[in-house]
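Just dropping this structure here.
With one protein chain withheld, the remaining protein chains of the complex are depicted in position.
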Amino acid sequence: ALILCAGTATAGDLGRPALPQEIAAWDLDIRPDGMGLPEGAGDVATGEELFSETCAACHGEFGEGVDRWPKLAGGDGTLADDDPQKTIGSYWPYLSTAWDYIHRAMPFGNARSLDADQTYAILAYLLYSNDLVDEDFVLSRDSFLTVAMPNADGFFPDDRATTELPLFSQPPCMADCKQEVTIRMHATVLDVTPDDAAD
Amino acid sequence: ALILCAGTATAGDLGRPALPQEIAAWDLDIRPDGMGLPEGAGDVATGEELFSETCAACHGEFGEGVDRWPKLAGGDGTLADDDPQKTIGSYWPYLSTAWDYIHRAMPFGNARSLDADQTYAILAYLLYSNDLVDEDFVLSRDSFLTVAMPNADGFFPDDRATTELPLFSQPPCMADCKQEVTIRMHATVLDVTPDDAAD
Amino acid sequence: AGSALAATAARAAPPDPRITEVQDWNVSWGDGVDATPYGLPIHHEAEVIRRNVPWLTADAVSSVNFTPIHALEGTITPQGCAFERHHAGAIDLPKADYRLMIHGLVDRPLVFSYDDLERFPRQNHVYFLECAANSGMEWAGAQLNGCQFTHGMIHNMEYTGVPLRALLAEAGIRPEGKWLLVEGADASAMSRSLPIEKALDDVLVAYKANGEALRKEHGYPVRLVVPGWEGNMWVKWLRRIEVGDAPWEHREETSKYTDTMADGRSRRWTWEMDAKSIITSPSPQARVNHGRGPMVISGLAWSGRGAIRAVHVSLDGGRNWQQARLSGPSHDKALHRFYLDIDWDGSELLLQSRAVDTTGYVQPTKDQLRAIRGVNSVYHMNGIQTWLVKPNGEVENVEIS
Partner (left out) sequence: AGSALAATAARAAPPDPRITEVQDWNVSWGDGVDATPYGLPIHHEAEVIRRNVPWLTADAVSSVNFTPIHALEGTITPQGCAFERHHAGAIDLPKADYRLMIHGLVDRPLVFSYDDLERFPRQNHVYFLECAANSGMEWAGAQLNGCQFTHGMIHNMEYTGVPLRALLAEAGIRPEGKWLLVEGADASAMSRSLPIEKALDDVLVAYKANGEALRKEHGYPVRLVVPGWEGNMWVKWLRRIEVGDAPWEHREETSKYTDTMADGRSRRWTWEMDAKSIITSPSPQARVNHGRGPMVISGLAWSGRGAIRAVHVSLDGGRNWQQARLSGPSHDKALHRFYLDIDWDGSELLLQSRAVDTTGYVQPTKDQLRAIRGVNSVYHMNGIQTWLVKPNGEVENVEIS
């Protein structure tokens, strides 16, 4: 390839061909259309056992979360609430996202230790604990696209260009812009700032 | 005082008046016209003794320098040589500079420890060791301006504007600018770079 | 008479011993040039550091700390105190072990070593990096009391790197290639989908920041720089770029970094950081220690869509606004410094700043944003911030009507 830059041409040929084994080693990501999903399968019961062993310490036996570690289940119907509970069941639009993330990033501190069957099983259990499948469900590459995610239609592309930019691109008011101003909240009252030894 | 800056005026009145004692404590500098020189006097013999005690360890008994510590005497007539010896005697255009620097900055590591008489005496000795005065010379505020510095006329103000800038502001040659190029010196031959443990 | 009086007063005051007494440093030596081959700030500045908020997260390896913007000036952020956000900690990845793979819908899948990257034509640009969650706590109103905590997930550095388009040109993008997956080498398996238009525009594969190698915590040896776009996309320890025909919808672009509206539906792909500004001094951590008289109001402004055209400052909670003075470098998608120099009468102030960028966008109030987005967006809070300056010089984060 030829790279052109101001005044000078540099012949390319930098880098070396990526080998198929190398691509295979790193190309682990999964897409919503199933691209990347390996062969394999796992059922809820197997998943429950695995989850209990390797995930529950942080995420709770049913994915309900422990302390500040993330909740993975529940929260159905809370998205319009004041404190929405966003979980795989209540929020995630694609099942592929969960398979991908669990397989590449979890368990936290020992990432990339789950094989494909284990990942299918754990995810089957998480679907079960989110009330999305029955206890005899088996997740596999084939059953993958049959799972309906409740919030699949809950996302829309960034619309700021039409909903906000016109509104926020008006000539700004410079003088006498409002009548009166009252303070309705003080951060000091909350006192959550780590500003002394006790915090 | 009123400070004006883009769009906003800030009333001044920052800082506080400097008190006369404060100005006196810090205003120690000396100028060629004698401005700043305090009362006092010192002779060569007294200066020799003081110099031997407090200066000679670094600068040598006669100001000839020790190792890489600066030379303060000698070098007369060497300024046009390949390795000019620049000392108070050979190079410095003003005696005030020496009084000022010695009084404010020397001895190195114990600056501001010399009183006016001591400074006069040490400087009398340095003039003597530079063959500029006799051994019975007494330096004082009155005799100060009588000392002729050999290189007083050796300086001229920056003349690059006329001697260099026109020459170096010609359209530069871009192609075939010289016939041949030969290397006449290699830094590696000198080997003075601190680039290995032995340096 | 007035000036005679002043002179009398001056004579009456005791001379300052810091002036009249010779100090050690006037006499003896300080540190030699061999003392600090690589220097740190002087011990007197020990408070100007990154700080984290322990209760925010379960563990410090997946957490954030904040730039001490209340104590900084100008526009450049020194690396040592530039905020960190990791999802599995800052890893130690030697240059010799570094590999960058480009594959997918390309003519030639390639692997680059670190040294390979240094052979491509490079560019230098100053850009801000803002975490999309910066100021996120403020959706619920005045929370953390200090701009380091409310607005400190930002830094601004001069990056050196290779335009991503040059690397992609080596591999040859196939016509179907419309999206990239960019992935980091750390255990968080950080990955984001990047539209090809941005990748071919101004994205850099960077290896230096402020002249020196990227710091470990900022992605040494190589990170992505995605100008004007949310910080999460600036993948650190960049190891892989896959070209595809559709977005990947990974965890950091679905579960996280999506903005949930009042009706429970969520915006995704909210990449650009809207124009924003913050008064860094006075601020809760930088109280006013002098009384009435000259006061410098200093702040930062930025936009993910261009440069800053103007900043307005209000002393009265947004009733009236004055044009601030911009000073220092003004680069697209970089921090700008603004000042308003006032003569403080010692009365209570409700300080606000409002940025206007080169597209004409005017930074909105928090309530304007809430009217559109509700209060559970978490991300992309760029509303106008209010500081209450009290007559005694204390400053507080407040929310006003």
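As written, the chain order gives the labels A, B and C, with residue 1 at the start of each chain.
We adopt the following convention: a contact is a pair of C-beta atoms (placed from the backbone, for glycine too) under 8 Å apart; a residue touches a chain by one contact, two chains touch by 3 or more.
For clarity, every value in this text was computed on a predicted model and none was experimentally measured.
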{"item": "Omitted chain - touching chains that are shown", "value": "A, B, C"}
{"item": "Which residue of C:51, C:223 or C:333 touches the chain not shown here", "value": "C:51"}
{"item": "Residue touching the undisplayed chain, where the options are C:92, C:197 or C:345", "value": "C:92"}
{"item": "Residues in subunit A touching the chain absent from view", "value": "3, 5-14, 16-17, 19-22, 25-26, 109-113"}
{"item": "Missing-partner contacts on subunit C, residue numbers", "value": "16, 18-19, 23, 25-45, 48-52, 54, 59-61, 63-65, 71-81, 84-86, 88-95, 97, 99, 101, 111, 115, 118-126, 158-160, 185-187, 189, 208, 210-213, 215-217, 220, 237, 289-290, 293-296, 298, 325, 327-329, 331, 337, 339, 341"}
{"item": "Hidden partner interface residues of subunit B, rising order", "value": "1, 3, 5, 10, 12-18, 22-23, 26-27, 29-33, 35, 58, 67-69, 79-84, 86, 88, 91-94, 96-98, 100-101, 104-105, 108-109, 111-112, 154-160, 163-165, 167-170, 172-178, 180-188, 190-195, 199"}
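Operating definition for what follows: only the chains that are shown with their structure count from here on.
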{"item": "Euclidean distance of C-alpha centroids - subunit B vs subunit C, Å", "value": "47"}
{"item": "Of all residues in subunit C, the ones touching two or more other chains", "value": "none"}
{"item": "Per-residue multi-chain contacts in subunit A, two or more chains", "value": "none"}
